[in-house]
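Yeah, one chain of the complex is gone here, protein chain that is, but the others are all in their spots.
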Amino acid sequence: MNFELLLQLIVNGLIVGLLYGVVGMCFVLVYKSTQIVNFAQGEFLLVGAWVCWALLVYLQLPFFVGFLMSLAFMALFGVALQMIVLRPMIGEPIISVIMVTIGLSMFFQSLTKWIFGVAPESYPAVFDNQSLSIFGLNIELAYLMSTVIALIIMVGFYLFFKHSKHGLAMRATAFDQQVAQSLGISVKQVFAMSWGIAATVSATAGVVIGMVNGVSDSLSAIGIKVFPAVILGGLDSIVGAIVGGITIGVLENLAEFFDSQYLHFGNMYDIAPFYVLLIILWFKPYGLFGTKDIERI
Amino acid sequence: MTKPILQVEQISLAFGGVKALTDVSFEVPTGSVFSIIGPNGAGKTSMLNCISGRYRPNQGRIHFDGRDVTKLKPNDRADLGIGRTFQNLALFGHMSVLDNIMVGRHHLMKNNWLTGPLYWASPAQKEELAHRREVEEIIDFLDITHVRKSVAGTLSYGLRKRVELARAMALKPKLILLDEPMAGMNLEEKEDMARYICDLNEEFGITVVMIEHDMGVVMDISHQVMVLDFGKKLITGLPEQVMQDEHVKRAYLGLEEDDIMQEAG
Amino acid sequence: GEDSVFVGHLADMSGPTAFVGKVYADGVRDSLAYINANGGINGTNLEFETIDYAYKVPQAIASYKKWKSRKGMVAMQGWGTADTEALISFVAKDKMPLFSASYSGHLTDPQGKNPKTKKPAPYNFFYGASYSDSCRGLVQWAAEDWKAKGKSGKPKFTHIGANHPYPNAPKAACAAYAKELGFEVMPPVVISMKPGDFKAQCLTLKSSGSNYGYIGNLGGSVLSLVKSCNTVGTDIQFMSNIWGGDKKVFEAAGEGIKDYIFPTMTPFWSDEAPGMKLVREVSKMSDPSGEQPRLHHYIRGVCSAFFMKEAMEWAKDNGGITGENIKKGMYVKDNWVPQGLEGVCLAANWKADDHRGVNQVNIYKGNYNNGDVQIERVSQMTLERRSDWLGF
Amino acid sequence: MSSLSMRPCGDFRTSYKQDNTIYETKTIRRFAIVVIALACGAPWVLDAYYLTLFIQISYLGIAALGLNILVGFTGQISLGHGAFFGFGAFASAWMNQSFGIPVFLCIPLAGFLTMAVGMMFGMPAARIKGLYLAIATLAAQFIIEDFFGRAEWFSGGSAGSMAEPISLFGLVFDTDEKFYFIALFALVFMYIWGCNLMRSRDGRAFVAVRDHYLSAEIMGVKLNKYRLLSFGISSFYAGIGGALYAHYLGYVSAEGFTIFMSVQFLAMVIIGGLGSIKGTLMGVVFMVLLPEALEGGVGLMKATDWGNIPMVVDGLAYIKEMAIGLVIILFLIFEPQGLAHRWQQIKNYWKFYPFSY
Partner (left out) sequence: MTQAALKTAEPLLAINNIEVVYDEVIQVLRGVSIEVPEGQIVTLLGPNGAGKSTTLKAISGLLKSEDGEVTRGDIHFGTQRIDTQSPEQIVRSGLFQVMEGRRIVEDMTVIENLKLGAYTRSDNEINDDIEMVFRYFPRLKERTGLAGYLSGGEQQMLAIGRALMARPKMICLDEPSMGLSPLLVKEVFAIIDKINKEQGITMLLVEQNANYALKAADYGYILESGKIVLDGTREQLLNNEDVKEFYLGGGSDERKSFKNLKSYKRRKRWL
C-alpha cells in the first residue's frame, strides 16, 4: 500500500472538507431558520467570488480591502434577495420555495456568465508563497487561511444558536412560521438575517476556492457537492455540517486512492460519496447529528 | 357482557426516563363502552397507542379477539378490526371527506395499482362503488352529507372530529378507540357525538374504548371506567363507583361530591 | 435556380461547452454572414439562423425539426458530440448534410465498413482530424519526444478526462495505438468537465509516475488540472485535444502552465498565411474594427462554413442545392482547400466511403512567461488512413 | 362555507357511479373527447415543428406525471427522475438491440424494468423521510448517470446506443407525423391510467401516506409498501416516457439525463400544481413552450434598436436563460400553488359570477 499517497490524500481531504463544511453550515443555517433547501447556495459562492475578483482586478484594490468589501456586498445581496424574492413566498408550500431557489440559481448563473463570461479567470496573487508543504503535500496558503476563517465562523455559529434569542427565533420560525408570527417574531427579519449570513459566509468560501482554482461558473457546483455533506451530518446540525463536510472531503480522496491503486473503475472520486451517503442514511436516517422528527399522535 | 374482546396484561412503557405506563392490566368486555379517564399526562393516549400499535410496550401483552397482537404492526391491527380516532386530529388534510373515509375501507378492498387504473376493464369500478355505497351510509349516519366533498383540512374542528369517527367506522372495526372525541365541542355537538357513540355501540355492536374528560358524558354512556394516574391504574369499575373514589375526586376531578352532577353538564 | 436556401446553425454559447462554443460559433456565423453579403452561393441568398441550444439534446432536435419543416433547410452547421450523434439517423433519413464541431471518430464511417462502427453516418461531416486521429498524432509525438529526451524504458501514458462521450470518444482508440507504439497505458484518470480541485487526481498521477497525459476535456477543467498538478508537483507532460489549448487557456492559467502540448487544424490569428486575409474580412462581420484577435477555433468555424459553401456551389451547378447534392459536392475535389483560404484550411479529402476529411495534425507547444503567451510549432503529423481506424 | 365544494352549482347526480367520474360534468367529458378527436387530425394541419413540440410534451408529460404521483400525491421529493427517465430510454433500446424484442413491447417492459430500479433506489424511503430522502434520490441520480457512462453492455457507454423506431403490423412510426399518434395514444393512455389510479384504492393510499403517514398506517395502509410502490410507479412512468423518447430520437446518449433534467421535471410538476394530474400537463406545456416562446421573444428583441447593442446581442443566450429562471421565480411568487390552482380559482370565479362570494 502506498502510504505516502494515502496520507497526502487524507490531508488534502481534510482541508477541502473543511471548506465543504463551511458552505454546508450556511446551508444548514438557511434550512434551520427557513426550512428552505437552498439550491442557490452555489451561486452565492459564484457571485461573491466574481464580485471580489472584479474589485481586485478592475479597481486594483488590495486583497483584504476588496475581500471585506465583497463580503459587505454579499450581506446586502443576501438580504435583498430575501426581501425581493423569498419574502413574498413566506407561508407558501416549502417545495415551491425550493423551486424558487432553483430559479434563482438559473438566473444568477446566467447573469454571471453574461457579465463575466464563461472563461475562468485567476485572482491576482495574494500570498508571496502560494503553497506550503505539510507531510510532503503542498497545500495552498489560501486553503490554510480558509481553515482559520472556517474555525472562527464555526465557533460564531455555535454561540449564536445556543445563546442568542435570535437563534431561538430562527428555530421557532423553522418549526412553524405561523406560531413564530404569533409570538411577535418577525419572520421577515429572521429570513433576512439568515440569508444575509449565508450569503456572506458562502462568499468567503467562494473567494478562497476562486483563489485556488480560478473563478468560473463551475464554482456553483460546490452547492451540489455540499448536499451529501449536509445530509450526512444531519440537515439541521451545524456541527453535523462540519463533520459531514470533512467526511465527504476525506471520502472523496480515499475513493480516489482505492480507485487509482486497486479498482480502476474511474470516476470514484465523484461518485463514491454518494454510495457512502446512501449507506449511512440507511443506518442513520437523520444523518449523524440531525434531530429526529417528533412522531406523536 | 360476554368474554373480553381486549385483554391488556401488565403493560409498561417508558420514554427515556418518563414512565408513561407502569404495569397496567385491564379487560374490555365485548360490546361495552369502556372509558379511560385520568389527569393530563397520565398515559391514556399512550395506552391507546399501545393498543393500536403505534407504540410497542416495553413489557406486557395485548390480546385482541383471542389473538396476541403485541407484536403486530398498526396496519395489521387495522385488518383485525381495531379502528381509532386521534386526540390531535389526524385527518388527511388535503383529501376530500369522502376520500378520507374511503381510506378506512383500504384493508377491505382488493383492487391495486394494476387493476385500479384499469377501472372499467377490471372489477375495480364495481368494488369502488360498492364500498362507496357503504361509506355513504356511514356519512349519512354521522350527518356529514353536506361536507362530503369538502377538503378535510378546511373543516371546522368539530366536523373534523366527526369525519375522523366516520373514517374509523369505515374500517368495520370490532373495537374502536376514541381519544377525546368531545374535546373542543359545544354542548349541542357533544350531545350529537354522544348519540353517535351510543348508536355505533348499540346498533353496530362495536366495542368502544374512549378517553374523555367530560365527566357527564363518561358517566352517562360508559359501562366501565378505568382511571389512570401517573401511568398507573388507579381503579376500574362502574362509573358511579369510580366517581365515588376519594382519590379520583381529589386528583382528577378536584371536586366535592355534590359538584359532580352539577358540573358535568 | 433558387433565390435563397436555408442553413441552420446550432451553437452552444451559454451551456457547459460555451467556453469554446461561442468562439467557434462566431466563426461559423460570421462566415455565413460574409458569404451572404458577398453574393451568396453564386447568387443564391444564404439564409441562416443561429440557435443557442446550450448543449441540450432535446433542444437541438426541436430546432432541427423546426428548420427542417418550416424553413426547408438544406444543410446544417452543428456543434457537440451528444447532439450530433443524436441527429445521425435523422440527417441520414432526411438527407441533410450536417457539419459539426464534434470530431468524434465514429462520425467518419459513412457506410459502416468497419465492424466496430455502431451506426454509419453518411451525412455527417467535420473539418479537422478526428479526436482519435489527433490523439494518435500526439502519441506519435510523445514517442518521438521520449526518444529525443534520451529516456529509456517504457513511457507511461494516461488518458485524463470526464466520463462523457466527448472526452471518451478517442479513449479506446488512442490507448490501443499508444500500446502499439510501446507505451505503458495507465488506467484513465477521471476529472470532471467543470473546473474544480483536482489535487487528488494529480496526486494519483504523481504517484503513478505517468509521463504523458492526454487531456480530453476543455477550458476550465484543463486550467484547474494544471494548477492542481503544479501545487502537488507532478512531473507529467500534458497534451490536450484541440479544444483544450488556445491563447485564452494560457492567459487564464498564467504562470505555471509549462510546455503544454496541443494540436490545431489552422494557423493562429497572428500568423501570416495567404488565406488569413479572407479570415480577417470575415471577422469584420461582427467586429468592424477588425482588431479583436480570434482564437483558432474561430478559424476552424470559418473553414467548416466555407467547405460547405463550395459544396453548395457545386450542387447549384449540378442539379440544385439539395442536401443530397451538397453531399455529393463534398466528394468532388481532392486535396481540397476552399478558395481564398489557402494556408488556413488544411487540404481535405472526403470520400463516399471515408469521411476522414483531414488526417493531418499540427502540434504546438505553449508557455506563459511574465504576461506573455508563447506558442511554437513542434511538429506536424500525418496520420495513416488505416482501414481499422475508420470510424474508430 | 364548508359545504361550498368545488363543483358546479346546479349539478345533480343520481348514482355513485356518476359521482365517481373523472370529469366533473358531462360537458367537460364531451369536451375532452372532442379535444382528443381534434388532436388526431393535427398531423394534417400542423407542421413538424409543432408536432415535435407535442411529442416532447407527451414523453416529458408522461414522465412528469410519474413524478407528480411521487411528489405531489405521495409527498416524497425526488431529484433523480431524470436518471430514471434515461434508464427507461436505455433499457428499451437495450432490450430491443440485445434480445430482439419488438419495440412496442420493449416500451412497457422498459417501464417495468425502470420500476424495478426505481424501487431499488426507493428502498431507503422506508426509513428516510423528507429532504433526507430527496438527497438520497440525488445520490441515485448521480449513481445512475455514472452507470450509464460505465455500463457499455447496457448503454453503449460513452458512445451511446441506438434505438429502432417503433413498428407495428408492418407500419414503421419513423416520422414526426406517424410518431405523433404513438405519442398521443401514450399520453392519453397514461393520463387516464393516472386518473384512475388516483381515484382507486392505491391512489388514495398514496395521498393518505402523504397527508398523515402515522394515521394512514393505523387506518390499515402498509406504509413501507406504499412508499416503495410510489417510487415504483413514478419510475414506471419515467421509464415509459424515456422509452418513447429513445425510439423517437432513434439514439440515446448518456449525456442527456442530468440533474438538470431532474430539476426540470420538478419544475414542471410544481409549476403545474402538486397533486394535480391536469396541472402536470399544464406544467409540462409551460416548461416546453417557455424556451420556444423566449426564442421568439429574443428574435423580436434583436429587431429593435436598443436590443441590437452588442452587449445585448452577445448576451441573448444568457438573457434567455435568465428569463427562464425569472419566469419560474415570478410564476411561483404569484402562483405558488401552481397552474392547476389558478385554473380552479378561475373556474370558481365564473361559477359564482356575478356574485364574488
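In order of appearance the chains are A, B, C and D, and numbering begins at 1 in each one.
Definition applied: a residue touches a chain if its C-beta (ideal position, glycine included) is under 8 Å from a C-beta of that chain, and two chains touch if they have at least 3 such contacts.
Just so we're clear, the structure is a prediction, and the values are computed from it rather than from any experiment.
Q: Which candidate, B:Ala152, B:Val217 or B:Leu234, sits in contact with the chain we can't see?
A: Of these options, the touching residue for the absent chain is B:Val217.
Q: Any idea which of A:Val57, A:Ile90, A:Val126 or A:Leu141 touches the chain not displayed?
A: The missing chain is touched by A:Ile90.
Q: Would you indicate which residue among B:Leu159, B:Val209 or B:Leu234 is in contact with the undisplayed chain?
A: B:Leu159
Q: Quick one: which of B:Leu21, B:Ala194 or B:Val208 touches the chain that's been left out?
A: In the complete complex, the chain left out is touched by residue B:Ala194.
Q: Could you list which residues of subunit B touch the chain missing from the display?
A: Per the touch rule, subunit B residues meeting the hidden chain are 15-16, 18, 37-42, 45, 87-88, 154-159, 180, 183-191, 194-195, 198, 213, 215-217, 220-221, 251-255, 261-265.
Q: When the complex is taken as a whole, what residues of subunit A touch the one chain not shown?
A: 90-91, 165, 168-169, 171-172, 175-179, 181-187, 291, 294, 296
Please note the rule applied: only the chains that are shown with their structure count from here on.
Q: If you average the C-alpha positions per chain, which one ends up nearest the average over all of them?
A: The most central chain, going by mean C-alpha position, is D.
Q: Taking each chain's centre as the mean of its CA atoms, how far is subunit A from subunit D in angstrom?
A: Centre-to-centre distance between subunit A and subunit D: 32 Å.
Q: When the C-alpha atoms of subunit A and subunit C are each averaged to a single point, how far apart are the two points in Å?
A: The answer is 37 Å.
Q: Please set out, as single numbers or ranges, the residues of subunit C touching at least two other chains.
A: 14, 18, 163
Q: Send over the residues of subunit B in touch with two or more other chains.
A: 54, 86, 90
Q: For the complex, which residues does subunit B have touching subunit D?
A: Listed in rising order, the residues are 52-54, 73-75, 77-79, 83-84, 86, 90-96, 99, 102-107, 109-113, 116-119, 124-125, 128-129, 132-133, 136, 146-147, 149-150, 154-156, 159, 167, 171.
Q: Under the definition above, what is the set of subunit A residues touching subunit D in their complex?
A: Of all residues in subunit A, those touching subunit D are 31, 37, 39, 85, 88-89, 92-93, 95-97, 99-100, 102-111, 113-114, 224, 227-228, 230-231, 235, 265-267, 270-271, 274-275, 277-278, 281-282, 285-287, 290, 293, 295, 297.
Q: Quick check: in the complex, which residue numbers of subunit D touch subunit A?
A: Result: residues 71, 77, 124, 127-132, 134-136, 138-139, 142-143, 146, 149-150, 214-215, 218, 259, 263, 266-267, 270-271, 274, 315, 318-319, 321-322, 324-329, 332-333, 336-338 of subunit D touch subunit A.
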